[in-house]
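The other protein chains are all here in position, but one chain of the complex has been omitted.
In this document, chain identifiers A, B and C correspond to the written order of the chains, with residue numbering beginning at 1 in each.
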Amino acid sequence: VKKFLNRTQDAVSETIAGAVLAHEDLLAPIEGAPRALKAVTGPRPGKVGLVIGGGSGHEPGFFGYVGAGLADAVAIGNVFAAPPPDPILAATLAADGGAGVLHIFGNFSGDVMNFEMAAEMAAARGIPVRSVITTDDIASAPVETRAARRGVAGNVFVFKIAGAACDRMLPLERCVELANRATQRCFTMGIALEPGTSLEARRPSFRIGPEEMEIGVGVHGERGIASDRLVGADEATDLIVDRILSEMAPAEGDQVALLVNSLGSTPMMELYIINRRLRQRLRARGVMAHRTLIGHYYTSLDMAGMSITAMLLDDELASLLDHPCHSPAWHHA
Amino acid sequence: VKKFLNRTQDAVSETIAGAVLAHEDLLAPIEGAPRALKAVTGPRPGKVGLVIGGGSGHEPGFFGYVGAGLADAVAIGNVFAAPPPDPILAATLAADGGAGVLHIFGNFSGDVMNFEMAAEMAAARGIPVRSVITTDDIASAPVETRAARRGVAGNVFVFKIAGAACDRMLPLERCVELANRATQRCFTMGIALEPGTSLEARRPSFRIGPEEMEIGVGVHGERGIASDRLVGADEATDLIVDRILSEMAPAEGDQVALLVNSLGSTPMMELYIINRRLRQRLRARGVMAHRTLIGHYYTSLDMAGMSITAMLLDDELASLLDHPCHSPAWHHA
Amino acid sequence: MQMFTRHDLTLLFRSLAARMDEEQDYLAELDGEIGDADHGVAMSVGFAAAAKALSEDEAAVPMLADGMMLAARALLNEIGATTGPLYASALMRAAQALGATTEIPLARLPEVIIAMSEGIALRGASKPGDKTMIDAWAPAAHAARAGLATDRDVAHILKDAATAAAEGAKATRAMMAVKGRAARLGPRSLGHLDPGAASAAALLDSMAQWVTVRSGPASS
Partner (left out) sequence: MQMFTRHDLTLLFRSLAARMDEEQDYLAELDGEIGDADHGVAMSVGFAAAAKALSEDEAAVPMLADGMMLAARALLNEIGATTGPLYASALMRAAQALGATTEIPLARLPEVIIAMSEGIALRGASKPGDKTMIDAWAPAAHAARAGLATDRDVAHILKDAATAAAEGAKATRAMMAVKGRAARLGPRSLGHLDPGAASAAALLDSMAQWVTVRSGPASS
């Protein structure tokens, strides 16, 4: 598979360099930490600092969610690899406004271990850190073991809720509580048509048969929980919506936030076709969409596929969702 | 090639339906014209109406650029096919605020003919229409026959400039002049690594050899002006930048607007890597980037490839570029 | 004298639509090589819409000219694109040629070919040699004019027109495109058939076959 790359081993650094240049008004480097970035708006005294992060290959995740009303800083790992503790610590120091720092990251063994180590290092420097681990991928473990689930595209909503809570100068404990509530109410599931391409090997990391699709894929180019017969857009959407609705169990009149997300090479036309069906299904269930994000928000290199995330809102979450934000990947006034 | 579609012939209508649902706060249907949409903000009395349009397959183009500070209405054709006069007329009527309507579209025989016919029909109803035909694709014809060039991703900037001019209540002639100035100062070139997939055939419409790339591709999945040996990100960027700079001939200290655009399946990581090189080259030339758009702004179904657009600014264009806008694909305050 | 009725117009368009449906994949392939691969679906969907409109409104729209206008509008609004305005213009000009009448002598059909060719040339501003559908339509119109002058049998005239169109289409392989999408490819368009010329040749062939069947056993 062909790609616009120079030396593979430089891909992440060059991506970061390009991102800082593209978003000079929003992102700034952190002195001495080439794998961490901070918001130009910087931390505010008394505001809880929000630090996010994870592996590369999810662009615009994660730096796309750094900015006013969102995260204060980000730590960036190698492709599909959690960042080491050092950049996480650097991001934490850069985000610190004296009111504690909130770490949010997806539930992957690498992220958990590295963020834990960084939190201990920050605590040793007198910065209280609390962590929220996202677990929105409903396909990745049964509901009885929710805490074992992966954190995937729902991160975007959790970042937003937490970023707004921090921006409203809520105390650390409240920010943690709201971010946890957001992840508890986020339900994501993905389907892939083709695997992504490993940068090193420049070939797909596994094969999906010509008449098959992978159900329940994450965002690291990995296989899903099952292969299934390839179906059309509506049927694929239904497969996901059925699972989401059965877990979410919304009441009539409930409001949700939606994210219809390309995993990489799936173009927006297909996302809109999926969104049409998604909304038909929600309407039939009496559920309203308060806000929809649609596009390339949380990707898996060039995987062909999509995920749908629905976050069940309450008045407080809806208000935080509507709070203004300005970041590379999410702007609203 | 697998896709999330239902019946192929329904793809465009379903895309429009999904778009209206995703962007309810921005886009509204136009009564009796299923292939046209208008901005929720609607036309304002005394404001020049801006109508854009073209074929489908470029999502988020074109409806992505409808909203406050951008276009008032859009006409949507079949995949890679100009819309017929009827939806263009409907969009024109919907956009009319009594100060005339501006049509902006790319330089393709189909678009030119259909927009011309619609303009005649609108004129017959007493609505003065002026047209600006974009010609930013520098690869598509030599500079001596600039008027023969295609209009591609530079459209995004031309829409923005014109949308801001209209929003500032400038008269039709001035809006035309500014939109023309924008297209004259827009320079785009694209490179494809893989062709896109025709929705009907579900296979690529031509082949690119494993060690080749296509230079000077447009946005309709078509071949470029030449095949070339596959090169890395920096070299590919250089190929484009050399051509752009030689035509643009910027002076030291000049400001440009940049669009680093995925043609479909090329992921954002690669766009950032390209942007890094692009900025190195501009810096070496003493040229400053006033604003950068990076992502999926003007696509060619799922073609793997990218285009770079640079628009040479003057103070007036820079100010119009900075004017606030709120549309599905471009938000800023 | 054999007449060409309003019902014949419907039947003729049904044949054309069926032929475009058959040719869809082939035309898509040709357009994939030097264009954007949509010419097959455009022609197939466009002529299907025209045939459908003619069928449905046969009673309500009894005049040939009005029927042609109906077909033009249906085709145009179904497909837009390049082909929509060009064929709409062709059919509108044919409508003028046919006039406000419910039937014409079958022998006048070559006039339709001439009118269509003029309509396309006017709207598209293309000349023979530009590697467009005009490279099929212009020789066909020439053959039609020649045939009308020599008073040949209508079926033979249309056959001559179809042959001229087929040769014209074949000749586009050696041309470099000057108009349309393929023009941007410059010399890379050499060696490829123009899809619009190919579909034009198929339309004319289908028309000739329809007239042959319609006019019964050949008389010359």
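Here, contacts are C-beta pairs under 8 Å (C-beta built on N, C-alpha and C of every residue); 3 or more make two chains touch, one makes a residue touch a chain.
Because the structure is predicted, anything quoted here is derived from the model rather than measured.
K.L.:
When the whole complex is taken into account, which chains on show are touched by the absent chain?
P.N.:
Answer for the hidden chain's contacts among shown chains: A.
K.L.:
If I consider the whole complex, including the chain that's not displayed, which of A:23, A:185 or A:220 touches that chain?
P.N.:
For the chain that is not drawn, the touching residue is A:220.
K.L.:
Can you work out which residue in A:82, A:175 or A:240 touches the chain that's missing from view?
P.N.:
Per the contact definition at the top, the residue touching the missing chain is A:82.
K.L.:
Pick out the residues on chain A that sit against the missing chain.
P.N.:
Residues 9, 55, 77-86, 108-110, 113-114, 117, 137, 140-141, 148, 150, 198, 200-201, 205-206, 218, 220-223, 225-226 of chain A touch the chain that is not shown.
Operating definition for what follows: only the chains that are shown with their structure count from here on.
K.L.:
I'd like the most central chain, judged by C-alpha centroids against the all-protein C-alpha centroid.
P.N.:
So the chain nearest the centre of the shown protein is B.
K.L.:
In whole angstrom, how far does the Cα centroid of chain A sit from the Cα centroid of chain C?
P.N.:
Distance between chain centres, rounded to whole Å: 54 Å.
K.L.:
Let me have the rounded angstrom distance from the C-alpha centre of chain A over to the C-alpha centre of chain B, please.
P.N.:
Once rounded, the distance between the two centres reads 29 Å.
K.L.:
Go ahead and note the Å separation of the Cα centroids belonging to chain B and chain C.
P.N.:
Each chain reduced to its C-alpha mean, chain B and chain C end up 33 Å apart.
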